[in-house]
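First comes the structure, then the notes that go with it.
All protein chains of the complex are present and in place, except for one that has been dropped.
The chains carry the letters A, B and C, assigned in the order they are written, with residues numbered from 1 in each.
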Amino acid sequence: MAIEKQKLMLMLRRMWLIRHFEETVIKVYTSGEFGGAAHPYIGEEAVAVGACVALRDSDYIAGNHRSHGHPIAKGGDVKKAMAEIYGRRDGYCKGKGGSMHLADFSIGILGESGIVASSVPVATGAALAAKLQKKDFVSAVFFGDGASNQGACHEAMNLGSVWKLPVIFICENNQYAVTTPYKSTVSSEHIADRAQAYNMPGVLVDGQDAIAMYEATTEAVKRARAGRGPTLIEALTYRFEEHSLGLGRIRRSEYRTAEEVTDWRKRDPIVIHEKKLLETKTATQAEIDAIKAETGKEVDAALEFARQSPFPEAAELYEDMWADKAMPIP
Amino acid sequence: MAIEKQKLMLMLRRMWLIRHFEETVIKVYTSGEFGGAAHPYIGEEAVAVGACVALRDSDYIAGNHRSHGHPIAKGGDVKKAMAEIYGRRDGYCKGKGGSMHLADFSIGILGESGIVASSVPVATGAALAAKLQKKDFVSAVFFGDGASNQGACHEAMNLGSVWKLPVIFICENNQYAVTTPYKSTVSSEHIADRAQAYNMPGVLVDGQDAIAMYEATTEAVKRARAGRGPTLIEALTYRFEEHSLGLGRIRRSEYRTAEEVTDWRKRDPIVIHEKKLLETKTATQAEIDAIKAETGKEVDAALEFARQSPFPEAAELYEDMWADKAMPIP
Amino acid sequence: MAQILFMQALNQAIAEEMRRDQKVFLMGEDVRASVYGAAANLSKEFGPDRVIDTPLSENGFFGAAIGASAVGMRPIVETLTSFMWVGMDQLVSQAAKMRYMFGGQVNLPVVFRCVMYYGGGSAAHHSDRSYPVYMNIGGLKVAVPATPRDAKGLLKTAIRDEDPVLFFEDGTLLGTRGDVPENSEVPGGDLLVPFGKAAVHRQGTDCTIVAIAGALPHAMAAAAELEAEGVSVEVVDPRTLVPLDKTTILESVAKTGRCVVVDPASKVCSAASEIMSIVAEEGFWSLQAPMIKVASKQVHVPYTPVLEKLMYPTKDDIKAAIKKTME
Partner (left out) sequence: MAQILFMQALNQAIAEEMRRDQKVFLMGEDVRASVYGAAANLSKEFGPDRVIDTPLSENGFFGAAIGASAVGMRPIVETLTSFMWVGMDQLVSQAAKMRYMFGGQVNLPVVFRCVMYYGGGSAAHHSDRSYPVYMNIGGLKVAVPATPRDAKGLLKTAIRDEDPVLFFEDGTLLGTRGDVPENSEVPGGDLLVPFGKAAVHRQGTDCTIVAIAGALPHAMAAAAELEAEGVSVEVVDPRTLVPLDKTTILESVAKTGRCVVVDPASKVCSAASEIMSIVAEEGFWSLQAPMIKVASKQVHVPYTPVLEKLMYPTKDDIKAAIKKTME
């Protein structure tokens, strides 16, 4: 598949945006500027980016608790994302959602969900709407290897298949759910194998390779838009960081070896993508450096924006519960 | 597999018990002796009977809303079952459970469950106990084609497999969930195909053939007792009657054709089994007739017993909520 | 004005709204065949794309309805109250929370029609009356119509609402008959009953009964009999529990000084508990006697009719409670 340069560069840009964003979050988190949980996406950038670059703005995505990568990959605004994590009024959710609940309905980001697998049926419902409205948008949903064991996944995949919905199930198999290896919780060899149970294609993809993700997703999108139903994509990937910021206890538990982490770090998705760009002479080192630098500045600006943004006023506690403005809050 | 005569005759006996029982329930239901729902098992007798005769008394079963066949197949007492449906104090649950909630913990019947698929995790838990207690009992659970779409099934099958539990999943595919054909709700060709997704054997069995069910279950039991984990058995069967007594509305909806019903009725599991007994000269017509007559009398006696049994006293409303007798009922 | 069944009122509301707005559709188990009744003839009129039979996957298809509502559709989901436990995560984590947690970015115009069968020997797994649970959660509107007129008018309102609505259909009322005006007889040409406005079905001066859903006919019967005994009872039907019209309740208690709350739900943390806590806090000085809660017994629903009939509030329970407050 020949991919335009513009798309290949967009992948690099968005991967760098995510990388800088996450590194910044880690840095400022450790300095105590905000609390709660935050689940870094570092190491997995190619999955969301490869997939989302294969989508249109009018397509939908939904995600999970590991939640910064998906919206940025879909073209989300890092300023609003950072401000949200800072709990500020200019954040995506006016400070009400925080790290695990970024959303931007204006560009099809239906929202990240903290309850594991809970957004999978919701994304399937967006695809149902496409079918009922006779529109050709698709809906893609990101979830983990751990999530694949939830009933919600099974039900949604079955629904998607029997109704032939334009939904793409993207399982980010980063090998662990917190400290638990997927080998001890997923009974099939590969999660992609489960696709057979729903009579849909199941595709195993190198999740460190943005282009591979792009290609697999493009296939799935074609299928979906043609009314031929869903696809399950399993992206083999790895989180380079710990499960979540602020959970020191996990770090102390020896659920994965230093070697394993080192080995996977050698397969950095950004390094892999840059190498390809250079090898195929798609881009020069200077172009690549420029993207890295620009995105770095963009994230710096986002941090500045977040820090400057005001906190919500007390009265806002009672806003946004109801569409119906007349609703009393007891 | 050579099966002892005693077992083959036991199968016939229990199938006839169920048949008489259900016919009696239909007859007395229509006369208005009790209310609520009752889901006849007629046509599907070979499934539960073939499976349960392959089990020991110390093994466990759990079932669903189509609920009279499973306990009788496991050796349950038709007197107590009938009295329960009559809402009497001598019923299995002292009248508190009724048709959908027969149970006899003394012989491993963990209970029928009205919420579709809800007993599948529970039965899996009994198998977990076997493993933890290092005992060799197995646990079998009956559920429908409709139920197979529930997340509870997915989760339980996955658990059973990753923990290598002695649990047997028996899907009674009677082609419909109420009025909805399984072809329009189950995305795989066969439900047994889903077993692959859980790395367990998936066996498609003629559910009208008690011996076939017995053999498939015996294999599964061997596997389970040997610590090699679960099996999914899909029994192809058909309910000869409507979904539930008292739902005239269903009868009026044309979800299945008269021909289809007639064709399936030609494959009556009792007729099939009797024919085999005669053909193989395992039993004489006289022996068969005797079983039919005896079981008929047993059910007549059960009906008499049920009708004679007293209703519970008002104070019993407050009993059985808590093991803890000191618990106040507010 | 026509006398129609509660069930027909539901059917009319759905059909009218589906005719009015292409975005409205119905989904649930066996809705095409209308096993439950309220969807009768809809699949004939609207076709299988707008009357959708679902697999047995409450969590999955509740979520699908929520997702569809988030991107512009207006789903009506039919289910039994007892099956909501299976789909609970989608109801709570998504329907109830999405809007707030995303800072108001999304409206979720989805209606869950939750049938409450009870009183007919359906036993513990099929007889839940769990609306109090959803009152605690927040983010879900809760309707509990008690008359055919309100069933129709509130359901039409629910379907047009931009927030998720749980619409509880009391099985003991489905076969009741009542006056429902033709649309041509009502201002605006459409029978729309507003949320958050209680109905005073009967005026009185000695005691207020707040009666929820299926408790209403019993309350009305009790009030009628007590009138003959010289006790003047006011009967208030909240009609929706979220939002709750506490003003009407407090005003009634201010007038009568006494209050009995009747709730077919289980007693503990019931809607009755909530209403009594409000009156105890905000209407305390009006009270001339203790309020009394008449609710279902705090046990599961037994199958046998001899026990089940002791479960739920009856006319006699209500009369006894009122007499006690009048002592």
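Some notes on this structure:
Rule of thumb we're sticking to: a residue touches a chain if its C-beta (ideal position, glycine included) is under 8 Å from a C-beta of that chain, and two chains touch if they have at least 3 such contacts.
The structure presented is a predicted model; accordingly, all values stated were derived computationally and were not measured.
Although it is not drawn, the missing chain touches A, B, C when the whole complex is taken into account.
From the options C:Ser34, C:Thr54 or C:Ser93, the residue with contact to the chain not on display is C:Ser93. Contact with the chain not shown here comes from a single listed residue; of B:Gly63, B:Gly76 or B:Gly125, that residue is B:Gly125. Checked against the full complex, the candidates A:Met100, A:Leu128, A:Ile288 or A:Leu303 give a single residue touching the omitted chain, namely A:Met100.
When the omitted chain is restored, the residue from B:Cys93, B:Ala140, B:Cys171 or B:Val186 that touches it is B:Cys93. Remark: the residues of chain A touching the chain excluded from display are 34-37, 84, 87-88, 93, 95-101, 113-118, 146-147, 149-152, 177-180, 184-186, 247, 249-250, 253, 255, 311-312, 314, 316-318, 321, 329-330.
The missing chain lies against chain B, touching residues 60, 62, 91-97, 101, 103-105, 110-111, 113-115, 118-129, 132-133, 139, 151-152, 154-156, 158-159, 162, 319-324, 326-328, 330. Summarising the interface, chain C meets the missing chain with residues 82, 85-86, 88-89, 91-93, 96-97, 100-101, 123-125, 130, 132-133, 135-139, 242, 265-266, 268-274, 276-277, 279-282, 284-285, 287, 289-293, 298-300, 302-303.
Methods note: only the chains that are shown with their structure count from here on.
Farthest chain from chain C (centres taken as the mean of C-alpha atoms): A.
With centres defined as mean CA coordinates, chain C is found 36 Å away from chain B.
Computed from the mean C-alpha positions, the centre of chain A lies at a distance of 45 Å from the centre of chain B.
Spacing of chain A relative to chain C, judged by their CA centroids, is 40 angstrom. Each of the following residues of chain A touches two or more other chains: 151-152, 154-155, 158, 162. Annotation for chain C: residues 54-55, 57, 59-60 touch two or more other chains.
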